[in-house]
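There's a structure below that I have some questions on.
Heads up, one of the protein chains got dropped from this complex, but the rest are sitting where they should.
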Amino acid sequence: MTVKQAEPEQLFEPTRRSATATPRARFWLRFRRHKMAMASMIFLAIVALLALAAPYVTQHPPEKIHSGLTRAAPSAEHILGGDVAGRDVWSRVVYGGRVSLSVGLVAVSISILIALILGSLSGYYGGAVDMAIMRVTDVMMVFPLLILIMTVVSVLGPSIYNVMAVIGLLGWPTSARLVRGQILSVREWDFVMAARCLGVQDRNIMFKHILPHVLAPLLVAATFGVASAILTEAGLSFLGLGVLPPTPSWGNMLNGAQSIYILERHWWIWVPPGMAILLTVLAINFMGDGLRDAFDPRMSLD
Amino acid sequence: MSTYILRRILLVFPLLLGVTIINYTIFALAPGDPLSAMIDPLELNSMTEEDVREAKEALGLNKPIPVRYLLWLSQAIRGNLGYSIWFNTPVFDVMLRALGNSMPVMIFALMTSTIAGIALGIVSALKPYSLLDSVLTTFAFAGVAVPGFFFALLLIYAVAIRMDLLPTGGVTTPGLEPSFGDRLAHIILPGLALAYETTGSLLRYTRSSLLEVLSQDYMTTARAKGLVERIVVLRHGLRNALLPIITILGLRLPFLFGGAVLIETVFNYPGVGLTMVQAANMRDYPLMMGGVLLTAILVLLSNLIADLFYTVADPRIRYEEG
Partner (left out) sequence: MQSSESNSFSRRNFLKGSAIAAAGGLLAACTQTAAPAGEAPAADEAAMESDRMGGTLVFGYPQKTSYQDLLAMEHNAGNRRYYLVGLTHNCLVNISADYTTWLPELAESWDFEGNDATFNLRQGVKWHDGEPFTSADVEFTIGRLVGHPNVNQWNGVRHFKGIIEGMTEFSEGEADAVTGISAPDDHTIVFHMTNPYRAAFLEKLLNFPIMPKHLLSQYPEDQWGIDEQGQQGLKNTPYAKQQGIGTGPFKVSNYIPDQIVEYEPFDDYWGGKPQLDKLAFVPYTDQLAMAAAVEKGECHIAIRTPQSEYERFQAMEHVDIVLNHGPSAFAWYHNLRYVLNDKRVRQGLSLALDREQIAKDFFFGTVEGAKAPLWYGDYGISPDSAKWYEYNPEKARQLLEEGGWDFDYTFRLGMSSLSATYEPLYAMLREMWDAVGVKTEFHVMAAEYTNILNNPPHDFDTLFSGYGWGLTPGGFIHNFTDPRWGDVDEQGVSMIDELILVEDPEALREGALRLQEYAADLQRHCVIAQVPGIHVINKRVQSGSVVPVYGPRTNWIDWVNVYMEA
């Protein structure tokens, strides 16, 4: 990823050092080593801050039409110019970030929650429960996700909530498998066996001993999930099945790029949302990569 | 091994049934009716309520949903997916024609991305943490991060319009005699647009799995035996690192179908993706259901084939099961 010397001495150095530190400190040590992940995290923090502070960093409401601003070039008053309807592009990018990020976060929270529940039931109880849940998972994984999401959204009607819900409700199978697999391996570990022998309740074993070990890989999966949910929203909006205007989202703002005229002469209409998606998704992926490496010492060679 | 294969094949049937049930559940949620999207707003103005009622009745939209589903399923089992309301043609025919257009693009995309992804992944892994590695990694990540339709729009603008190298869309050039060259010319741009994301993931996968393999003991042994580094990598490392790629390629199909939805729209390329977008716009339920079902079956089969290949290719599985 980053430019580094591949000398074995140096490579193993942090791991050796980290052997003595607490798990959290070890995690941070490894994560900080990942320069792109660190940079990405800072970038994402800025994006998130801008989105949260949207009313304070913009001068114009995102849905307000200014006369004479239709496709107008950037100026001191409107630093990223105006869009096809004469709205301030900077405001729309910032508010659009709110929408796109929340679509990503909400959708992933839904699918992670489902994955956690189904995966845990499946992994912990095994047998018929496992069998049933896993077969449903298998079936769900067979559907091409975007086609399925598109179909369901078009059946329900496009709206920001439907998009969030549908991406979330259909996106859980991969994570559910991950949770199950993780639980299957953790429950064989000695300390779980020991807890069982000591008569600790199922629920306690689950929540106190097993789940913490599941959360790390799940967090990594969730990170990548947010990235792909943002892309899915963009695609759906492009097809007119996503977040409905005038509410801005990075996806529906990109619709401006459907015109060669705008592509050629009005870069400020499509470059900002395009770059916002590209950089945010890129940063999320780098961060996910960093998290994975930091959580999983085996991967730290990468 | 044969019991494993048999079990694997038998597993397909319950999965298939599950697919139709989920498919049904989704469409049971549908409000309204496809008729609404079938009438030109201009025509609608002049339709009386009675016209609309008649039109609905004529389309069989007044029957209860479970009845409609059972009708559909009983036909589907016999290989008849019903008729597309909009096309007035069997769904199967519509999808088959669309698939005939999509397949060459997907195969092109799969081949391009496999070759490019693996080759660049090896380059990346041989010189980890070099400048080249960083460039390639960024390239790979960008492939995963750029919205496919956006990349496709830029490709059309740059390659088709500015450089004037390839056609902007469609399947063939109208009026020309059908030829391989003409077909290929129309496949390259959508194929590349579709391939980018897969290339990125394969590059990342090849790189990390090769790096992992290269650090294994047997590689050290091979090196210790005095084998040249390149041979070590290619003979021992690559083989082991790339075996799982068979499975990965098998699992790419759903993503390709998903990508095709957007990319075929941009390229006006009448394949599965575009057909599904139109079905969604028209709320042509039989076509939507049939399309979802058929793509799911294709994915199921491609997973099965990938699994079987893998079983044959990887000796470890044979021993386990034997």
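As written, the chain order gives the labels A and B, with residue 1 at the start of each chain.
One rule holds for everything that comes next: a residue touches a chain if its C-beta (ideal position, glycine included) is under 8 Å from a C-beta of that chain, and two chains touch if they have at least 3 such contacts.
Here the structure is a predicted model, which means the values were calculated and not measured.
For the chain left out of this panel, the touching residue among B:138, B:168 or B:311 is B:168. Residues 63-65, 67, 70, 83-87, 154-155, 157-158, 237-238, 240, 244-246, 252, 255, 258-264 of chain A touch the missing chain (whole complex, contact as defined above).
Listed here are the chain B residues that touch the chain not shown: 30-33, 35-37, 39-49, 51-55, 58-61, 71, 82-83, 85-89, 94, 97, 101, 153, 156-157, 160-161, 164, 167-171, 173-175, 265-268, 270, 274-275, 277-278, 281-283.
Please note the rule applied: only the chains that are shown with their structure count from here on.
Once the centre of each chain is set as its mean CA position, chain A and chain B turn out to be 22 Å apart.
Residue ranges on chain B touching chain A, taken from their complex, read 14-15, 18-19, 22, 26-27, 29-31, 128-131, 133-134, 137, 141-142, 144-150, 153, 157, 161, 207-208, 211-212, 215, 253-255, 257-259, 261-262, 265, 273, 276-277, 280-281, 283, 288, 291-292, 295-296, 299-300, 303.
Within the complex, the chain A residues that touch chain B are 1-6, 135-136, 138-148, 150-152, 154-157, 227, 231, 234-235, 238-241, 251, 254, 257-258, 260, 263-264, 274, 277-279, 281-282, 285-286, 299, 301-302.
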